[in-house]
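Single-structure report; data block below.
A single protein chain has been omitted from the complex, and every remaining protein chain is retained in its original position.
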Amino acid sequence: MKKVYFYGTCLVDLFFPDAGMAGIQLLRQAGLEVVFPEGQTCCGQPAYNCGYWEEARAVARAQVALFPDDLPVILPSGSCAGMMKVHYPELFHGEPDESQVRAFSGRVYELTQFLVDVLHVQLKDLGAPVKVTWHSSCHALRDLGLKGEPQSLLGQLENVEVAPLAREYECCGFGGTFSVRQPEISGAMVCDKSADAEATGASVLLSTDGGCLLNVNGALEAKQSQLRVQHIAEFLWERTHAR
Amino acid sequence: MHADTDILFRDSASQALLDPQLRANFRRAMDGLMAKRKAQFPDPQDLQELRELSTAIRSRSLLNLPTLLEQLETNLTRNGIQVHWAETCDEANQLILGLLQARGAKTLVKGKSMVSEEMHLNAFLEAHGIEALESDLGEYIIQLDDETPSHIIMPAIHKNKDQIARQFSQKIKDAKYTEDVDELTAMARKVLRQKFLDADAGISGVNFAVAETGTLCLVENEGNGRMSTHVPPLHIAVMGLEKVVANLEEVAPLYAILTRSATGQAVSTYFNLITGPRGEGELDGPQEVHLVILDNGRSRIYADPQLQATLRCIRCGACMNHCPVYTRVGGHAYEAVYPGPIGKILTPQMEGVGVRHDLLHGSSLCGACSEVCPVQIPIPDIIVRLRREATHTVATSSVMGKGSGRTSTEDWAWRIWAGVLKRPALYRLATWFATRFGRALPGSAPLLKHWTAHRTKPVPAKRSLSERIRAEGGPYV
Partner (left out) sequence: MSSRSAILERLRATAGGGPLPTLNPAVMERRHWSAPERVVRLRKGMEAVHTEFLEAKPATWPDVVRTFCESEGLKNLLLGPTSEAGGALAATWAPGGTQLVAYDRPVEAFKTELFTSIEAGFTGTVGGIAETGGLLLMPGPQEPRLLSLVPPIHLALLRASTIQDSFWSAVQALGWTRSLPPNALMISGPSKTADIEQTLAYGVHGPKRLVVVLVDDLT
């Protein structure tokens, strides 16, 4: 295949546009033409999670309509990819456009999943030695079943050392609306996650998900930590593209 | 707005978070239980097959539930075990009271039973002058302090050695203060031994009820279950109606996955199969055995094809052991009989989704629970479904309290949200404002203030991704 769609996601659009650009760049570096349809907004997950399915469907429909061609749809987010791939079919069960949505869902991939499982990219590390740590976003891990694709990409970079994160698989506490509906519990979880991250001695925390990054970054900054966060797409692009 | 009768998980959870001892106790305990479980399942393929088999067995039991319950009743009765049915906890309590009073029973010993907690049986019997003494060490410990269990398998998991030592020295006659676990255990053994000897009746739960042979299966490590069910002349077992399985062959995989998932043990000390009272020629065993089958809202849960999966639960506790929320707030914060993830889906269905709406939002939907559930209950999906039931009155739904968690504030919030997000022009306007003026929003603004309590304000980028791509002339269609 020579052409793919790219879905930015609302958090990347607003908070991590460089990661979005990097994702697109990585796909082009792999030889693909990337189409970014105008008018994309949000996958609808927040409303879906709160039980407001009519509102979620209305927004979801608007997204699906922007990707009519039979091309893969790549997302720089495990959470949003999970919503579109796994939960859209449930959300549209019994709806008149169910089969159309199912067809769309069948074409959805998270970025690292696509790079590894479909493109089998081979990356060359052009950067200086660095120690990073990896946070598995829950939806990437459990909804999408991402089993080590990000780690295998990092493993291809010979100057990158990945320090294991204690309780890597434990939720960072974002959970979308959870962070504002249960702020104390969410706060306790992100405090622990950021402490675990600092304890690795890494200089940067990586993840597939903007929500996790926003969450942990906020906590790290509040502690005036030296540890920064970065989206995996941005990191991979920085390490592998010749300047 | 929340009704006065709503139970707010956020309130009790935030209290619990401030208790450093509770946090440390639960963190240590859950980390240990997670590691033990992991060690029992070294082969992921084997684990997945065992989970699938267990799920299929429980699904079949549920699909056949009325037939199996009738078969169970017929065979239990044939074996000499008397069967009673109770729609409500009140009814179950009255039934048991009747059985005890008929025998003039004044003291009884209890093997661990979460269903009896659901019934608040001990308090009910106490009010009628009957002493119900917990014999499981964890339950005994919390009973001494008038507490409820904080975990379905390890009821006293929130307590430290020194707390227990102090409690024993104060509440057990002639007990000296010691923090030595063996000595504390020996004290409990001594006290309870006399109670087993003297008790007029024993009450137990049921881990699995086997329809084909009319058998009640009990899993335990301490021996108090066998004591409670074999020594007193009367044994009363209580069981939720979902616990029946077709045959003993089907019990084997469930037993194998139960102990490994619960406490990381390949097998429990005892697996006790009760198929009748004292038989012809037997020299010991109870003269009378009864089973009380309790509904208490289970048949209502059963009626919904998706929610029915809630009833597959074999009460292993793995979900709560792996839950990042439970680990931080402990079981009491749920203010419910069943804590943790299973409690999050069971409690709203039994008490009402409106009353327990906040509990339903006490989850980040991380999925750690469903990942380890031996019978693959899709807990996050069910939480989302119940959140929908709380906020919308679906005509065909049988969920308790449906629609009673709806607020006009939330309705409007999502209506506006959808209104903007399905209109690209409005979204573009909103993001333009956010990128240009977002950083001016004070950290103390509504909703944002919850975020900034523990984090710096999230600052939007100078230009959104869409704006950049538009400005750079593509790639877009």
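Each chain carries a letter (A and B) given by its place in the written order, and its residues are counted from 1.
Operating definition for what follows: a residue touches a chain if its C-beta (ideal position, glycine included) is under 8 Å from a C-beta of that chain, and two chains touch if they have at least 3 such contacts.
Keep in mind that what you see is a predicted model, and the values were worked out from it rather than measured.
**Student:** Which shown chains does the chain we cannot see touch?
**Tutor:** Those shown chains that the absent chain touches are B.
**Student:** Which candidate, B:Thr77, B:Gln101, B:Thr185 or B:Gln306, sits in contact with the chain we can't see?
**Tutor:** Once the missing chain is taken into account, the touching residue is B:Thr185.
**Student:** One chain isn't shown here. Among B:Phe9, B:Tyr302, B:Tyr326 or B:Trp451, which residue touches it?
**Tutor:** Of these options, the touching residue for the absent chain is B:Tyr302.
**Student:** For the full complex, which residue in B:Gly138, B:Pro341 or B:Gly405 touches the chain that was left out?
**Tutor:** Candidates B:Gly138, B:Pro341 or B:Gly405; residue touching the omitted chain: B:Gly138.
**Student:** Among B:Ala39, B:Ala102 or B:Ala252, which one touches the chain that has been omitted from the display?
**Tutor:** B:Ala252
**Student:** In the full complex, which of B:Leu53, B:Val206, B:Ala309 or B:Ala434 touches the chain missing from this view?
**Tutor:** Missing-chain contact among the listed residues: B:Leu53.
**Student:** Applying the definition given at the start, please give the residues of subunit B touching the unseen chain.
**Tutor:** 28-29, 32-33, 46, 49-50, 52-53, 55-57, 59-60, 63-67, 69-70, 79-80, 85-87, 91, 135-138, 141, 154-157, 159-161, 164, 181-182, 184-186, 188-189, 192-193, 196-197, 212-213, 215, 221-224, 226-227, 230-231, 241, 247-253, 255-256, 263, 266-285, 293, 295, 299-300, 302-303, 305, 308
Rule of thumb we're sticking to: only the chains that are shown with their structure count from here on.
**Student:** Between subunit A and subunit B, tell me the centre distance in angstrom, where each centre is the average of that chain's C-alpha atoms.
**Tutor:** 32
**Student:** Could you pull out which subunit A residues touch subunit B in their complex?
**Tutor:** Residues of subunit A touching subunit B: 8, 10, 12-18, 20-21, 24, 33-42, 44, 46-56, 58-59, 61-62, 90, 138-139, 141-143, 169-171, 173-191, 214-215, 217-219, 221-222.
**Student:** Given the complex with subunit A, which residues does subunit B contribute to the contact?
**Tutor:** Where subunit B meets subunit A, its residues are 9-10, 13-14, 17, 23, 324-325, 328-329, 358, 361-368, 370-371, 381, 384-392, 410, 414-415, 417-418, 420-422, 424, 427, 431, 434-435, 447, 450-451, 453-461, 463-466, 468-470, 474-477.
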